[in-house]
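Sending over a structure as structure tokens; questions will come in a sec.
Note that one protein chain of the assembly has been removed; the remaining protein chains are unaltered in position.
Labels A and B are assigned to the chains in the order they are written; within every chain, residues are numbered from 1.
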Amino acid sequence: MSELVRKNTWTLGLLALFLVLLAFTKTIQTNFGVSGLESLARAALPFAFATAGMAVVVIVGGIDLSVASIMAVCSVIAAVSMPVVGGVAGILIVLTLGTVMGAINGGVIVATKVPDIVVTLAMLFVWEGVALLILETPGGQASDWLQASIQGSIFIPGLPKALLVIAIVVSVVWLPIRRSQLGLSIYATGSHEIAAFRSGVSVGVTRIWAYSICGLFCGFGGLSLVSLTGIGEPVPGPYLLASVAAVVLGGVVLGGGRGGLLGPIIAVFVLRIIRTILTLAGVDPNITTIIEGTVMVSVVMLAAIFTYRGGRA
Amino acid sequence: MTNVQHSNPILDAASIAKSFGPVRALTDARLRVSAGEIVALLGANGAGKSTFVKILTGALSPDYGRVLIRGKPANVGSPAKARASGLIPVYQEPSLIPDLSVFENLRLSGTSVEPFLEFVTKLGIEDIRLEDEITSLPLATLRILDLGRALASNPQVLLLDELTAALPTDLVENVLKVVREQADAGCGVIYISHRFSEISLLCDRASVLRDGQTVGELVIKPGVEEHVVELMLGAKIDLYQREGLSSALPNSSTPRLSIKSLSAEPKLEDVSFNLYSGEVLGVVALEGQGQDELFEILSGFRRQTSGAIELNGNLVSFAHPADAIAKGLMFVPGDRADALLAERSVHENIALPFSAAGSSWGPLKRRFENERVKHAIEKLQIDTRAQGEVRRLSGGNQQKVTIARWLAKGVETLLLLDPTRGIDVRTKRQIYRLVRELATQGAAVLFYTSELGEIPLACDRTIVIFNGRVVDIIDAKDATEQVLMRAAYGLERQGTEA
Partner (left out) sequence: MKDTPTVQASVRLGRYLRDNPVIPLIAFLLLLIVALEIMKPGMIMPIRVGRNGIFSTFWIGNLIKFAIPLAMLAACQVLTMLTSGIDLSAGVVATVAAFVCATASPLVGVGPSILIALSAGALVGLVNGIGSGIIRVHPLIMTLGTGLIATGCLQVYQRFVISTGTEIPGFLLWLGTGRTLGMPNGLFLFIPFAIGILGLMRYSGFGRLLFALGSNEHAARLSGVRSWQVLVALYVLSSIIASLAGLLYLGMIRTPSLSLANPLLLPSVAAAVIGGTSIFGGRGSFGGAIVGALILRVIDTLLTLLQMPQGARIMIFGLIILAVTAMYVRITGQR
């Protein structure tokens, strides 16, 4: 038990921080309750999936700047395809294509030997273009039941469905991988590529897998976007910087090899609840955006100071 | 040459050749290891040892030659394939994944836990827990785990590269015992070490590489060290001539540079010496004895953990190379690639320090620069036919550019870290001459070289560093290669010297 606590100090600390912030929210807005929690979880949904995907590629030692664009593509595909082929088929199509887009990112990185950050910067624009080609203006239609699936609470009031969706998806996708040889290879590649190669890991294939998993999470992110608004939105949302910040805040080291997915997802909620607090406190939404941006940039900067000093020692 | 009969070689590598561009790292390397045999692989710095190891372990493919394991071609080409064919290496640097636990590392390479634990216990690490993360373990333990993992993967041939360098004595003893047992059980072992004492205790034979070629295979018996040293050095024809000695012994004045008990992680333990103006002081050390840290501290790339540097009697410390340069200490690193802007011109490379300070960001002072750059180019006789891009120059000319930079800027104390590595004889001679000339003009030069024969040619005195400490100071006139080689291996000087 103490071992478990020691290994997850950072994650537990984040969770405590979140609970403190939640309590603080309750004090400034006494009628903040079940519906507040529900809308918080709903708003966090696309951020959580973008962050989960980003976390996987950061763990393997890369970065994917195109997460928001892939999510945009997925959301328009969902909105366009669902009225035609139905909800379930639409979901399957979206998840498949999301994975394929991730695999393309990884494949291009491995094949061209161009650094991750450059390839995914170019792919950010390519996927954004694809989204606009599919749907020039916001439109399409998501299945009603999909929209309902993230509304309200389930089992007990105060357990938002959206939170359950995040928990189920991330556990079903990530936990089996984490436990498998592939998961081990992902951590090994990110931690020390040469040693991994010497231990018999095929580093290139592992990379492509990691980017594919990221693409799959982006597929879920795209689905959550259509379920939130009911329509497809071709212009990428503000998920890139937010996901990098959440990944870093969640204890995943830029450069790879360390951390998990739970920390970053809790970090998403921490960052989201800051917005809720500011809104409830009556702060101008634009100023809220500035504060949010500053918090995110500061988080990344602090992480850079940390790793830079660590790297030198 | 002693010829040993190999009844049943497990590993048989013959006529291995490998070139990197124009550099021929290996020309004819061979190695045979029989079951139950422990063979030491020896060679001076730059003899091609590390290339040979990379070929044996599958990290590189040879241009020519073959590696057979039990008569079948070893599937070298990737580490995974080399492992599958039964050759298990333990590399010079720890090869466990730092962020994973011990158990996860075993799972990654498909090693069974039971034999691993058995071996590790036998090697003397008893408190190992499988859930411990690699980063939390001390270096010595990691080396044992590396070895344990290799032993537990049923090796037919075990390759141990400088395994004992980071181990305390008691662990070394265990390692030697376990490796011997393993050999007795029918495994072949290739053992690479800088420590003669271990080799004579453990090994049956020694195979010596020189200039990319296997030049001898000896049976280990008392007194064989002398023979090995001879083989490593070879009977070289003396192409060089001494470029002239500085006659005056400089001990009278204040030293230009006085180093006092300098230490730095990981290798530099405690180094003290004086460097006088007008002197070329050699530094002799095997690879990784702390000389890299020493040069990095003196050039401002790194801070010492303890100890002091005095310049002309005043205490100095450098937070940035710019500080060292301001005090006249200029550094030529061991790897030319670290010092050159490969895609920029010769002129730009030499003139770079002129623009370094914030006050010189404005328009370039063309005339001022041209004059000095031209002077430095002429002085060093740099071949400027391909001056548009430094990377198109030959290695020797590239090295001259790195030195010319400081000549143009004006040098007081020159720090040279292996400036003649991999360059032709003519250029080497030019560099010795230049170094001597600088000294005559009053500069102080610290000159590390991996080629021992250079010491009497270019230096006045030399210090010898072993295990991070100065173990000897030798006058140029006494510095024969034998003397230096023995000293570099930490062996006592022979009777007459003392």
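Simple rule for what comes next: a residue touches a chain if its C-beta (ideal position, glycine included) is under 8 Å from a C-beta of that chain, and two chains touch if they have at least 3 such contacts.
Since the model is a prediction, treat every value here as computed from it, not as a measurement.
For the chain missing from the display, the contacting residue among A:V20, A:I117 or A:I194 is A:I117, taking the whole complex into account. When the full complex is taken into account, the listed residue touching the unshown chain is A:V108, out of A:I59, A:V108 or A:V252. Touching the omitted chain from chain B are residues 299, 301, 320-322, 325-326, 331, 333, 337-344, 348, 351-358, 360-364, 388, 405.
Interface residues of chain A with the unshown chain, by the touch rule above, are 65, 108, 112-115, 117-119, 121-126, 128-134, 136, 234, 238, 240-241, 244, 284, 286-287, 289-290, 292-294, 296-297, 300-301, 304-305, 308.
By definition in this document, only the chains that are shown with their structure count from here on.
Each chain gets a centre from the mean of its Cα atoms; for chain A and chain B, those two points are 46 Å apart.
Of all the residues in chain B, the ones that touch chain A in their complex are 59, 79-80, 83, 91, 94-100, 104-105, 107-110, 131. Note for the complex: chain A touches chain B at residues 3, 181, 184-185, 187-188, 190-192, 194-202, 257-258.
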